[in-house]
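Let me begin by handing over the structure; questions about it come next.
Apart from one protein chain that is not included, each protein chain of the complex appears where it belongs.
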Amino acid sequence: MSPDTWHILSVFVAFVAVLFVCGIYSILVTRNLLRTVIGIEILIKGVTLLLIVVGYITNQTGLTQSLVITIIVIEVVVMVIAGGIALSMFRNIDSIDTRNLTKLKG
Amino acid sequence: MPSLLVLIPLFGIILLNLPFRRLNEKYVFWFAVFLLSVQILFTISHHSLFWQQGMGYIDSFFKVDFAIDSLSFIMLLCIAIVSMVSLSVSRYTIPDPRERFKFINLLMIAAIGMNGIVITKDLFSLYVFLEITALSSVVLIAFQKDMNALEGAFKYLILSSIATIMMLFSIALILLVSPGTSFAVIAAALKESPNSAVIIFAMGIFICGLFIKGGLVPFHGWLPDAYTAAPSAVSILLAGIVTKVCGIYTAIRVIAFVFGFNEVIKSLFMFIGLFSILIGALAALGQKDLKRLLAYSSISQVGYIILGFGTGTALGMAGAVFHIFNHAVFKSLLFVNAAAVEKRIGSSDLDRMGGLSYRMPITGSTSVIGVLSTCGIPPLAGFWSKLVIIIALWQSGHYMYGTIAVLASILTLAYLLLMQRKAFFGKLPKELENLKDLKEVGPEFTLPSIILAMITISVGVFFPFVFDKFVVPIKSIFMQ
């Protein structure tokens, strides 16, 4: 591929990788349910950015944009369900700290 | 008109939710039964007009063609059977009609999602339908909203989101070389750049995501929690079909028709398969909870499927698909019986059980059939699928794997017989003797168990017929 494309792709991929590191680190380390969900959200943002960059490079922005729109719609539903579960848990134990959730261990 | 498989349930759900809700609560069960039995009938008769693509403007609305071959027939059949069993059990375990109405709606959405996964021929649509199935399963797991259920649901939601994000990442990288996301386009594009590190990374990360979805061993942490915490009707659905369609079927479809086999993928699959068989079986040996034991057993059986698929030969893959079917049947049977026992004695702790066969003869005896089929005792169905897988291993020269797989069957026998002895044989404990309510469960449980046991026996006894009618066509689609 041409040096120019390679340059754009490399820079964006590096930053997307940084987003992934942040998201995964926060999912692994945090004990708060809502923060776990925020971690997932950061990961999804990384993926959408990567898709858009790929579309820009290969000149198929039509396709990648429609994929991204679908992803965003699905993402909202996932967030609503995750929020619902967190809230139901909160109603049960009055806290959303995962330290209290030790009954089930794999 | 394969698109009707997803369209009709959706319109049904919309119509049922709009007017006359009180009335609909009565009929929703029979509506779902009707839809699922129609699906069973059509999947058994392959040559009906229903499967012809491009009929009328229903299919042309979608402008895509669907994956209609023996592989999808068998998966659609499994989906319909297991959903039907789950539906029947829910009639007893969820007594409130309003709750059951919601339950059946969600079950139908999960069925739409799984049907979509099976018939789609596009990597991105696959992601969409995986997400539908996962979300409806999450809500179903959390259905009773006690703490364990919510926790299991949350774990499942987070892990399955991570899995789908890995798949999307892989799709993004694949789009660098491919002008579209349909299977054929990607398969053609991947052939152009075979040895690129980026593309190999993309494939690897996709397969990892599928392994998380399927609950294979390095990624199995969420599975026992989710199965145990879910309501009984949902654990039947999850164990019988959801993880198999989401993880295993997609892996088979994507590897065989898009990514293509190479030595690395083969050895990875076989290694993960063997690892799952052993770890699942060893963990099952130490379990004190009936549902948890069955969950680990499920991991171990999925290991056989992946092992058979990893051979890369047509026979091995056909054996793997056949084992998916058998596993759906006998694992739902065992979970139905677990649900029946849980309903009667109020817990699924194995130490509190014993001698239940005297009080629940049908549950006890069908459970024996399920156990024997899982261990692979001839002439039941489980024996034949395991035999096909082991023959395929032997033919492709993996003698070590074959031997270990046979030996692991003994481990399976050990933990399942232990379960059977603790739960159904032996003496009835004193505390249970005084339990007046301890008698055979109603037809909501026994009818599915009897039917599933009949399927297991008849597939085993009429194996030559089944081999010609189902296994050989599957073999032939993998030959190409």
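Going in written order, the chains are labelled A and B, and every chain counts its residues from 1.
Definition applied: a residue touches a chain if its C-beta (ideal position, glycine included) is under 8 Å from a C-beta of that chain, and two chains touch if they have at least 3 such contacts.
Convention: contacts and distances are computed from a predicted model.
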UniProt protein name of the chain not shown, from "Multiple sugar-binding ABC-transporter ATPase protein", "Xanthine dehydrogenase small subunit", "Beta-ketoacyl synthase-like N-terminal domain-containing protein" or "NADH-quinone oxidoreductase subunit J": "NADH-quinone oxidoreductase subunit J"
Of B:Glu131, B:Asp225 or B:Glu444, the residue in touch with the unshown chain: B:Glu131
Sites on chain B contacted by the missing partner chain, in the whole complex: 6-7, 10, 13-14, 61-64, 102, 105-106, 109, 112-113, 116, 120, 122, 124-125, 128-129, 131-132, 135-136, 138-139, 142-143, 145, 176-179, 189, 193, 195-199
For chain A, residues in touch with the removed chain: 1, 5-15, 17-19, 21-23, 25-26, 29-30, 32, 34-35, 38-39, 41-42, 45, 48-49, 52-53, 55-70, 72-77, 79-81, 83-88, 90-91, 94-96
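The criterion applied here is as follows: only the chains that are shown with their structure count from here on.
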Chain centre separation in whole Å, for chain B relative to chain A (CA means): 27
Residues of chain B touching chain A in the complex: 124, 128, 131, 135, 138-139, 142, 145-148, 150-155, 157-158, 161-162, 165, 168-169, 171-173, 175-176, 179-181, 220-222, 224-225, 228-229
Contacting residues of chain A [partner chain B, same complex]: 9, 27, 33, 36-37, 40, 43-44, 47, 50-51, 54-55, 57-58, 60, 63-64, 67, 70-71, 74, 77-78, 81-82, 85-86, 88-89, 92-93, 101, 103-104, 106
